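Before any comments, here is the structure.
The complex is shown incomplete by one protein chain, all other protein chains being positioned as in the whole.
Naming follows writing order (A and B), and every chain is counted from residue 1.
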Amino acid sequence: MGSEFVALSLPPLLIGTLAAMACALPGNFLLLRRQALIGDAISHVVLPGIVVAFLVTGTIATLPMLAGAACAALLAVAMIEAIRRLGRIEAGAAMGVTFTTLFAAGVLLLERSDTSSVHLDVEHALYGNLESLIWLDATGWASLTDPAALAALPPELIRIAAVFAVVAIAIAAFWRPLKLATFDEGFAQSLGLPTAAIGLGIVTLAALAAVAAFDAVGSIIVIAMFICPPAGARLMTNRLERQIAWSLLFAALSAIAGYVIAGYGPIWAGFSASVSAAGMIATISGLILAWAALAAPHRRA
Amino acid sequence: MLLDALTLQLGYNAVLVTLGATALGVAAGTVGAFLYLRKRALVSDAISHATLPGLALAFLVAVALGGDGRALPLLMAGSALSAWAGLWCVGKLTRATRLSEDAAIGAVLSVFFGFGIVLLTVIQSLSAGRQAGLESFLLGATAGMLRADALVIAVGGALVLLAALALRRPFLMTAFDEGYARVQGIDTARLDLVLMTLVMAVTVVGLKIVGLILIVALLIIPAVAARFWSNHAPRVVLLSGLAGGLSGYLGAALSATAPDLPTGPIIVLIAFGLFALSLLAAPGRGVLAAALRHRRLQHRVHLRQGLLALAHGQPVYEALTRRMLRGAGLMRADGVPTDKGRAEAARVLLDESRWQALRRAEGLASLAARDDGLTRIDTILTPDQLADLDARMSLQEVR
Partner (left out) sequence: MSLELATRDGARIAEDLGRSPLALRGLTVSYGGEAAVFSTDMTVAPGAMTAIIGPNGAGKSTLLKAALGIVPSLAGQVTFWGQPLQTARARIAYVPQRASVDWDFPTQVLDVVIMGLYRELGIFRRLRARHIARAMDCLDRVGMRDFAERQIGQLSGGQQQRVFLARALAQEADLYLLDEPFAGVDAATEAAIIAVLKDLRDAGRTVVAVHHDLSTVETYFDRVFLLNRRPVAEGTVAAAFTQDTLQAAYGGRLNEGALVGTA
């Protein structure tokens, strides 16, 4: 039992949890800046990003793909800003124009190019394949201390862990200016803080988390984790520090419960196959938010 | 080939798709315009993603009852129901908690979509190898469209359009001023619900052609594009409907010319083309026009300020002002005004003094509101008024 768990379930569990937490962290700031749907836009444009990267490099190597996705995310943010400012269009509509267009372009490119030989399709982009990220070399708990086995950990796990660390450290390091610029932009500007750069920094962190998470678990989790855990956490407390802690807890809870229920739920119910872990994680995060909306101590203003 | 497609001579299926897409585009553009003017464009994103669980449940129910899970009307009914549920959740989250609407939209769209994916994987495992084909509703698939499907889409689109047009007055009144509309006896909450229902109907109708992810584009992009061309709300609605219809028609025709041009994305990209054109070139709100206006204002401001500085004998500090004064032959390189510059400076100073005097002139002061700093006063006042003003000025100086 132990060996099977460590090899088959531990890596996806860790990856899902880290991905959820990496998205929830910047999600808190997006929520407070009324930019929650930027996360939605970013996760939609990851698809065109990887398609273009594939067309340019001709391979499905991970790094070019991630770079392409990150570029697409930043392009989308720039496009939203440009449409909003130049056309004096409200942010929501500017986002709607941008992400649908880029997504459509991605789908078109995908159809036009011969990607049938490689594993690149819309469904995979949407809900990833968390269940397949297994650790073949693991023989049991002892493998966690075995350097040879550790070297064969799924690369997605290493990447998402690194990105989670980067996002967490960046937010902790720039905590004061982040909080200040998010609360009172005009005052922050009067202090000489580069508020535009701070805004871009948050979006970049969000894009980084989205791309790394997308690589492992698909874009549904990404949208859900940007919004649901921070939204639920906001209803639990009136302090930003605690809100962030709650959001990490909710994200981890969604990931673990979602993975377990998707994997074992159907078996307990008497079916043979399992269901999409990514979809189930998003569903659980929604249930947690629903609970918070009904019962959390600070649910009302 | 493209001409054939545009003139509907490319085979039965292509004609069906083109007519359906055009009807859908007009309906989506029109309803989307009302939604955009109400500043709730992205609610459509939540509604469209929320259709997925209903779609899957409808399929499951139909199969469990022994029917064909793929019947379009049934799937449309199911998706409408779950879109309703999603909409209800958005409203509930916004009203009952401190969360803002954008957070509620994001939460609902991701959770409903995630749950829909769970159901899709259930269907996949149940049908074990037999493709249910529900995935095609994510991005639309027009290849196997039946005549009945096209009929459902066309009739649905027409009904939505008629309903939207019938309610255009209360819609616009509510979008413009909710409070006033309520005083006029309009139940704005119910009206919003009707609008959302129409959005939902468009979404459901569009599932087959553009799919649930891209229908949002048809609801938002034509409206945003149309807004550039007019400040008159009814005209925005009309233009938006036209832009939507044009996108649907051109997109469907274009995609019929080659096998690897999926209908949905092409329609969206054509709509975006219309939007980009509007953003750049529309008179008034367009980027080019605005840049031109800004530049013209900047020129006039710098020229006038430079001339005033010359008139006051102050040095001109700003580099742009200096360049412009010299370019216009009003100032020499060493900062000394030319004769022409002197004359102009005196004229501007007189204009300035007259404006100042106008603010204090009894009976004329209300005209001072037309002072934008750039209008010459002799274009506002009659010669008689001007003489009167000058008389008062000389009187004040004597005092």
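By definition in this document, contacts are C-beta pairs under 8 Å (C-beta built on N, C-alpha and C of every residue); 3 or more make two chains touch, one makes a residue touch a chain.
Please read all numbers here as calculations on a predicted model, not as lab measurements.
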Touch list for the missing chain, restricted to displayed chains, reads A, B
Out of B:182, B:304 or B:347, the sole contact with the unshown chain comes from B:304
Given A:136, A:158 or A:191, the correct residue touching the omitted chain is A:191
Where chain A meets the chain that is not shown, the residues are 32, 34, 88, 173-174, 176-177, 179-180, 182-184, 186-187, 189-193, 234, 237-240, 242-243, 301
Logged for chain B, residues touching the omitted partner chain are 98, 290, 293-294, 296-298, 301-302, 304-305, 308-309, 311-314, 317-318, 320-321, 346, 349, 353, 359-360, 365-366, 368-369, 371-374, 397
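We take it that only the chains that are shown with their structure count from here on.
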Chain A to chain B, mean C-alpha position gap in Å, rounds to 29
Listed in rising order, chain A residues that touch chain B in their complex are 31, 34-37, 39-40, 44, 83, 86-90, 92-97, 100-101, 103-105, 107-108, 111-112, 122-123, 126-127, 220-221, 223-224, 226-228, 231, 234-235, 262, 266, 271-276, 278-283, 285-286, 289, 293, 298-301
Chain B contacts chain A in the complex at 36, 39-42, 44-45, 92-93, 96-100, 102-118, 120-122, 125, 135, 138-139, 213-214, 216-217, 219-221, 223-224, 227-228, 260-262, 264-266, 268-269, 272, 275, 279, 285, 287, 290
